[in-house]
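With one protein chain removed, the remaining protein chains of the complex are shown where they sit.
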Amino acid sequence: MRSSLNALAYRLAPQLIALVVILLLNFITSPQFFNVVVQNGRLYGSLIDVLNRGAPVALLAIGMTLVIATKGIDLSVGAVIAICGAVAASSIVAGGSVSYTIFLTLAIGLACGVWNGFLVAVLNIQPIIATLVLMVAGRGIAQLITEGAILTFNNDGLTFFGSGSMALLPMPVVIWLLVGLLVILLVRRTALGMLIEAVGINRRASTLSGIQTPVLLMAVYMLSGLCASIAGIIVAADIKGADANNAGLWLELDAILAVVVGGNSLLGGRFSILGSLIGAMIIQAVNTGILSSGFPPEFNLIIKAVIIIVILVIQSPAVQSLAVFASRRQGVMEQPK
Amino acid sequence: GGLTVGFSQIGSESGWRAAETTVTKEQAKKRGIDLKFADAQQKQENQIKALRSFIAQGVDAILIAPVVETGWDDVLKEAKEAKIPVILLDRTIKAPDDLYLTAVTSDLVHEGKVAGDFLVKTVGDKKCNVVELQGTTGSSPAIARKKGFEEALAGHDNLKIVRSQTGDFTRTKGKEVMESFLKAENGGKDICALYAHNDDMAVGAIQAIKEAGLKPGKDILVVSIDAVPDIFKAMSEGESNATVELTPNMSGPAFDALDAYLKDKKAPPKWIQTESKLYTPADDPMKVYEEKKGQGY
Amino acid sequence: MNSKYLPLLATIVIFVLAYAGCTLQYPNILSTRVIGNLLTDNAFLGIAAVGMTFVIISGGIDLSIGSVIAFTGVFLAVILQKTSIHPLLAFALVLVITTAFGAIMGAIIHYLEMPAFIVTLAGMFLARGMAFVLSIDSIPIDHEYYATLTSLYYRLPGGGRLTLIGGIMLLVFAAGVFIAHRTRFGTNVYALGGGPQTARLMGVPVGRTTIQIYALSGFLAGLSGIVFSLYTSAGYSLAAVGVELDAIAAVVIGGTLLTGGAGFVAGTLIGILIQGLIQTYITFDGTLSSWWTKILIGLLLFAFILMQKAILFLSSLNKRYA
């Protein structure tokens, strides 16, 4: 157990170091960054903001990690957030109970996943283009539900998921930590993780070994849809309204970025959900840091780009192996394929 | 009757714009105009495509809400050659003014100035740190509303913009950015007023202020622009202090001008300016809210 | 016929059928005016998509092109406003910059062994960020040379115009087809898409080719930016948001595999035209709300993919080996 913990720490070292460095940078540009106080029964401070605001991307990253592990990609998650937010808001506005609303929303998220999974696993359409369909149409569907307006609601039960708190932590943080933990247990305490990795590395060989590849792919996209729907609830609950136009806009890119910053390969195979979650926090730390630094907004993108490039360069296999074999020249072509 | 008019809308990125679309469709219906609607999904190239395609279809007139100020000369020339009058809605462009019939817009800089003037008047001589939530970086309302606001503040050294960051015109970002402002400015105790480039960001920011344990509208004054229904709700609860109206009914005056032009060949003025009305809690916000609710915001 | 041309053929068949269908409903769609518009309005997208085709065939992806287009526009606008250099010189300058930008991304992808998706995503942020820093305003370009260039067109019978930029796009496609199939570089691109390890063993200069591919994509994105700035006679840092997704969709609809190794530059042209047709159809219809527009675009995209699959499937039934 201890040795596997060590191995985990070793594997995630670059991500953890990057996170710490970003947080320190934030501290330098805005010294109040590490102040955390208890207020209104919950922790309050920039650091908590990072955890809290990072919730949607963290949730998306959980599903996205598994999708990417199967050599796929899910571009539709941003749109699914919008759809699910709209569904939740309109259900509550129409007088549905909170539990019914949550149930309905999660079901819709799953349905979106089924659609994507069907295109990828059954119709064999390339994932990026298969999910592009829902990415484009999904936002339209969300707007159809809200008729283009921001559908506001005032239901304490539902807003609890956005601004409530539990055990001193904001609800969104509790939710993503919980979902993350559950999914990690789900894939690592069962054989699911290994089977997903096998499919991502060599789909044909996996099928020949008896893995039910289509079912697995379907499940992975469904999980991604589910994670997006949870994120959708949080995003809507946060502003007490469903903004079909902007909810989750471009979040798919952040989620993919989180997965990669978390040390996962876009080519599928080996994955670490924990890494992706740390990746999501790194990205949110950068975003929050930019906001609290007080730089003019024109520079936001450049700062973000530079930081991401630096993090990725440090993590890149080439630079890492350079660091490990400081002087010895390494084989350029390691895989005899 | 029997006119066919093409309407190139920017998209549906905000509740205000959805309302503008709804109102325009209603106005067209009322006048028996066949409205060809094209949504450009925030892309100029799509708007140009739509205009070209309207010209190819031979519509009688074109309405366009231009996504950006520049880049319309060529396609407007084509419209002119095809003798199709073009009317600009809610935003102006940088182009020779013989290329379009008229522009029905509010004065974006003026809106910012109205908001700024309100704040100057309300604050009086007190020292006041203002935080600003900008619109999408580079968008013309963001640039103009910032400019107008700064003009109003010029010469009043007690008012100072201490932080200014983009909130992308959205509630979520408005809330997130406001949260970071509050933390950076001593838990919000150093902030006396918030100026948001639109109401949606203000609504998000109001929640952030409340969650930080402060009272929006009292501890931190809230001024914003657009006058969407939800801000009136906030106003009725004392959480917002003022909003500047940007009417979604740009098409009404536009169709009027078009009618006059087509019937009597009477060229309208080049700029039909809509009113930038200031609303405060004194204006019976709940009544306005009820009025506006049905307009498709 | 060689079976590898099947996806291309399927795409062409679908396009022709769809065009015929639209024409039945709106006869005007067949006018030279609409056809000319289709070329002019999609010129910048088409040019960028040619670069994207090469990148995707090689197994990569380039997410930076939309931002590079915006950067190019702003750069040209700023430089023509602030200095008195000739637009042609400015064009050359900006092409050098964007080509170098692409080459650097290629070098990072190759030497640091980083996934193209991420490198070019960072490139996307960076290019747009640089555009913001140059100017957040939209700047009109009123150089008389621009006016000359934009007034160049060939009048088609029936009132349509084949504009300069539409012509440039067709030329770029022709050049792209030529490069893909008639040069060693082109074959190397396909070779990379077939598997970089194997390609390396077979003696393909992987590093050089990767850099060249992204440099080409950068060059074409720059050219596309020039075309866009001619198209709008302006520079604007928020222009061309999301163009990369449109380009990717066009490339894939055109029959290129996102996994790399197979595809056609000519197919991308059809992909572009199909997308243009979808939009033209929607504006001709003119009754769709904003949301139905999005839903319909998504559904039509889906329909095209499905039809392509169906045609490939039907033809595979007749083939001897799958």
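Annotations for the structure displayed:
For reference, chains read A, B and C in written order, and residue numbers begin at 1 within each chain.
Convention: contacts are C-beta pairs under 8 Å (C-beta built on N, C-alpha and C of every residue); 3 or more make two chains touch, one makes a residue touch a chain.
In this text, contacts and distances are computed from a predicted model.
Not shown: a single chain whose UniProt protein name, out of "Arginine N-succinyltransferase", "Simple sugar transport system ATP-binding protein", "Hydrogenase expression/formation protein HypE" or "Heme exporter protein C", is "Simple sugar transport system ATP-binding protein".
Every shown chain touched by the omitted chain in the complete complex is listed here: A, C. In the complete complex, the residue from A:Ile102, A:Leu158, A:Ile211 or A:Ile282 that touches the missing chain is A:Ile211. From the set C:Thr83, C:Thr183 or C:Thr287, the residue in touch with the chain omitted from the display is C:Thr183, counting the whole complex. Interface note: of A:Ile201, A:Leu253, A:Leu266 or A:Ala318, the residue touching the hidden chain in the full complex is A:Ile201. By the touch definition given at the top, chain C reaches the unshown chain through residues 2-4, 178, 181-184, 186-188, 190-191, 193-195, 198-205, 261-262, 319-321.
Even with one chain removed from view, chain A keeps its contact list with that chain: residues 189-192, 194-195, 197-198, 201-202, 204-212, 269-270, 328-337.
The criterion applied here is as follows: only the chains that are shown with their structure count from here on.
Here the spacing of chain A and chain B, counted between their Cα centres, is 33 Å.
Contact with two or more other chains is made by residues 132, 136, 289-291, 293-294 of chain C.
Across the assembly, chain B contributes 11-12, 18, 21, 137 as residues in contact with two or more other chains. Contacts from chain C toward chain A in the complex involve residues 108, 111-115, 117-119, 121-123, 125-126, 128-130, 132-133, 136, 195, 197-198, 200-201, 245, 248-249, 252, 257-259, 289-299, 301-302, 305-306, 309.
For chain A in complex with chain C, the residues that touch the partner chain are 123-126, 128-130, 132-144, 147-148, 244, 253, 256-257, 260, 265-267, 298-306, 308-309, 312-313, 316-319, 333, 335, 337. Chain contact summary for the complex, chain B toward chain C: residues 6, 9, 11-12, 18, 21, 35-39, 41-46, 48-50, 52-58, 68-74, 94-95, 136-140, 143.
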